[in-house]
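Complex shown without one protein chain; remaining protein chains in place.
Take a look at chain A:
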Amino acid sequence: IVPYHVAEMSQSASQNILYFYCILYFSCFPVLKSIENIGVSFVKTSEQYSKKLEAELRKQRFHFRPVRSPGVFEMRRKDHLSHFILRLAYCQTEDLRRWFIQQELDLFRFRFNELPLDKQQQFLKHNDLDYNITAEEKEAVHKNVIDGSRLSTIKMEFLLIYKIHFTDAIDLIRNRKVYLNRGYAYVPHPEIVIIVLNEFRQILSKALALTKRSLPVIESDERLQPLLNHLSHAYVGQDYSMQKNVGKISLEQIDGLAVKSFPLCMRQLHKALRDNHHLRHGGRMQYGLFLKGIGVTLEQALQFWRSEFIKGKVDAEKFDKLYSYNIRHSFGKEGKRTDYTPYSCMKIILSNLPSQGDYHGCPFRHSDPELLKQKLQSYKIPSAGITQILDLVKGMHYQLACQKYFELTHNVEEVGFSHSHPNQYFLESQRLLNVGRDVKKEPSPPEGSQRSQNSQPARPASVSAPKSADRLASEELEMIFSDG
């Protein structure tokens, strides 16, 4: 069975409509992208987060509130269509699906919270989630509900409580954030959003699986195929694979760059490689693809790894037999000839956890805090900064911790980009170091006003539109490497 929206798409014959979809896509994708960026920088339940997101959505003319106007139908149609196009584009791989679901969930949460109470209730009723309890029952459980949900300052008489089966409140139970009695969870109104989100996640993830199953039908339409491919590729803005800077970096520079411009994970891998003249597979992949991303060519890569490995237990012959295939493979020259892209932070943090003898992974995620502290001390990070980093690590904000590390090692107040990729870290670092050489640092706006205002100081283009970011990044690189 082909879902309705898919059928609709394959029936739309004219190129004009395709073009229209394309436009729609580009009006919606940046929305999800900003949601991701803001989500990484702020706590998702904080007021700051909502304010920032609201401002950003306004800027992008994304209508997140229900409005009464003649154009409302057209607007909703646009919203729905773009959502379904994104579904098509993002159902293809596990990574894409996960990313898409996360951003849609965040958008959903935001929109739901923005609704007035009566609309929220209407929504709950519409989705069969409206289980209010009687006044007597409320009286009997109210203290427990308050204690169980860790709400401290809410007036009971205004509080709505939903009684739902515990299997529908799994997320709240996991964190012991709800009062349970005889198999039922008593969920106070502000928390019901978590239940709704859970439901939404399930529906969306099922729908994506279905969409994926019907993809072959769509792929047979040669007008759509290239479009879809293109769409999902834009997912992280850029994937830092094929850069124009290839060959503009020399192997001699790497030691210096490792100290100045490598994120901690790569610095650690580089050091481990120099110390041990060896890296295990996980490390070779993570570091090798990163190097490829900063512009090391295949020939250079072979030379780089060989010269290091033969200082250790591996002789040249063994190296050629065991390792060069893998390096050629990762450059897309062997096997199925996939040109592998450098790992993003998400991938490094989530997949292939390092074990004994491994140096890969994210140091903020996978190092013991005590060891991390020692390492940072040895890199001469001021102790106040180390405390800040360790606090972020404790709060599981590993990318923010890395961002802080960037700020501290580059002496900047705010990085001005949202960090999600080691190669992005490298580019930003190079940009900063080289710009700093001839242009005096701009005076930063006074503390305080900077955070509370809705309007943000102009951010570098790299976070908003993928197209221009690509161009910008490569231009920067041109400059950087022709400079050095």
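Keep this in mind: a contact is a pair of C-beta atoms (placed from the backbone, for glycine too) under 8 Å apart; a residue touches a chain by one contact, two chains touch by 3 or more; residues count from 1.
Simple rule for what comes next: contacts and distances are computed from a predicted model.
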Per UniProt, the name of the complex member that is left out, chosen from "2Fe-2S ferredoxin-type domain-containing protein", "Alkyl transferase", "DNA primase" or "UDENN domain-containing protein": "DNA primase"
Candidates A:150, A:313 or A:394 - the one touching the absent chain: A:150
Selected from A:160, A:173 or A:298 as touching the chain missing from the view: A:173
From A:84, A:184 or A:398, residue that would touch the chain that is not displayed: A:184
Interface with the undisplayed chain - residues on chain A: 144, 146-148, 150, 152, 166-167, 170-171, 173-176, 179-184, 368, 370
